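Every protein chain but one is kept in place in this view of the complex.
Right after this comes chain A.
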Amino acid sequence: MASTTIPLSEAKTGMRLVLTGINVQGVLRRRLLDLGFVPGNVIEVLQKSPLGDPVAFRVNNTTIALRREESSQIFGNILGGE
């Protein structure tokens, strides 16, 4: 299917995405996987802080805030009629 793959840092509030890849290595990668940033998992963009960084995401029923540094290295396909 021709869905657009974008980094989470480019996703807008309210968007839901299926994760496709995590371009982070080492301990931080492990951390992200443990929190549910796993390819195939669906995440939702909850809200941006006033300065746009960090951004809150809903993953596995939990709210996780990520900085652009990390969210720009996590990729997903936009779900639904965006």
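What we mean here is this: a residue touches a chain if its C-beta (ideal position, glycine included) is under 8 Å from a C-beta of that chain, and two chains touch if they have at least 3 such contacts; residues count from 1.
Just so we're on the same page, contacts and distances are computed from a predicted model.
Undergrad: From the names "ABC transporter permease", "Spore coat protein JB", "Zn-ribbon domain-containing OB-fold protein" or "50S ribosome-binding GTPase", which one matches the UniProt record for the unseen chain?
TA: "50S ribosome-binding GTPase"
Undergrad: In the whole complex, not just what's shown, which of A:N23, A:Q47 or A:N60 touches the removed chain?
TA: Answer from the full complex: A:N60 touches the omitted chain.
Undergrad: Taking the entire complex into account, which one of A:I6, A:L35 or A:L79 touches the absent chain?
TA: The one listed residue touching the chain not shown is A:L35.
Undergrad: Which residues does chain A use to touch the chain missing from this display?
TA: Interface residues of chain A facing the absent chain: 27, 30-31, 34-36, 60-62.
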